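Quick one: structure below, then a few questions.
We show some of the complex, not the whole, and keep each chain where it was.
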């Protein structure tokens, strides 16, 4: 298949929609991003790489980081992790405290904020302190992205911390149920650091290969997680990766994927490739409007839906 | 792959769990079923058929019928259907009225009871009367199962009607929001008739082929729905097919599937085969305990997970 031609087609087709979305504006650092940007990248198992548009521009990966922290926590904790965080869709239109209260402080899955905060707490306990944890996470992401320059934005992290009262509410509520071991503010600060990691679609599509290939990097052969763990992360991405639009994404795109409020979306074609797309304007559900559209076109044109 | 040998292995491995589940007991007709039964069937695209255990015994398909009514409604209504029923997971541990009330009578998806009741209403309006609708549904199922003897149990339907007050509550609540067009009791009666259809795993695995093959029966070439519709039904099965254990099923089994409280589960391996399994004992989430286990073993042994 001529993937490069397909990417060019998609880049042309999405132009009319570039200003239809709404850039995240809850912190100044995100609000100032130009909405007319678009990048998309594919990476095959042999390392072949296809890109279009702003594929080398770094953006705030935000909730895509939840995929990486979930991977690390699963690697070190194994099935015990599921005592503290579930793997069911949340079915709530907002990042809600309601379900968390009814379900006694156990978040529905690792991809809603509450779940990712628990995962951060698990990693903080595992690594012992803030710096070692952050370094370990960055090291892991640099390895799977095959790019040593991956880092996070101190500005974005600080800005999130300044405005993130709802996330503090989530963390305190879970602490009251005994589901946070470390200091609440430290956990939340770490969580925001992860969200502020910056990557390009080129890096991100490369970094999806271990998930597309059942836990093993197909290029260098490094084994990060077991095949069973990789498949299960993909399953959780499919059912929970887009908050309350996860069903819609499965329905329209038909691939495991994870979005971030910075406008990025990563996706996996099992046994075939990693994909990443970026465009900052969001749809009503908080996922990249043009990114979702581009992925939908991609699976329509290639027939690569898992269904 | 030696599917027959794999089925025999599975049939041996599940024996210790045959009495761990709990048979549905909300109506007498279901409560009296012997829990020690187990059947499993696979049907390939060339018609090759593998079975083990009680694969020819008919049981009450219950919510598996929602898959067939959803198919028919989608066929006749197209995308307009989604104005009246969503395609997101419900995220509720029970068949709840809560979400239905907050979301103004629009059910989350076609596989929760409220959604299937709306689908029944859509079909009733389309076919004009009760008899024509029931005949059309049975005719469709007989065609995809390639078995003219498929029918429903009047006893089970009557028993459901006698006890189904919660479903009447759902239907009345949706009527109050204007999302039911026909008479509430007539809609509910029809819904119960569908649930009371009886089939064997042999019939059911055959009947999944059109979904595995993007809308076209691979044996006789009949086209039931478009490729896009078939893939999207599979996506909804994956995200919503097992109520509040849908994430868990995706996680452990990794196939689009739909369960019924009678102990049946159907599943689809896209482009490969249809699967059905039956064992009446249910787990805590109301899905067949042994059936789920058997499917999990099946994808582990064959590597046929879509992830």
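General remarks:
Per-chain numbering from 1; labels A and B assigned in written order.
We take it that a contact is a pair of C-beta atoms (placed from the backbone, for glycine too) under 8 Å apart; a residue touches a chain by one contact, two chains touch by 3 or more.
From a predicted model like this one, the values you see are computed outputs, not experimental measurements.
Because all chains derive from one sequence, the complete complex can be expressed as a copy number, which is 4 in this file against the 2 shown.
Throughout what follows, only the chains that are shown with their structure count from here on.
In terms of their C-alpha centroids, the spacing between chain A and chain B amounts to 32 Å.
Chain B meets chain A in the complex at residues 86-92, 99, 108-109, 230-232, 234-236, 238-240, 244-248, 250-252, 254, 256, 270, 305-307.
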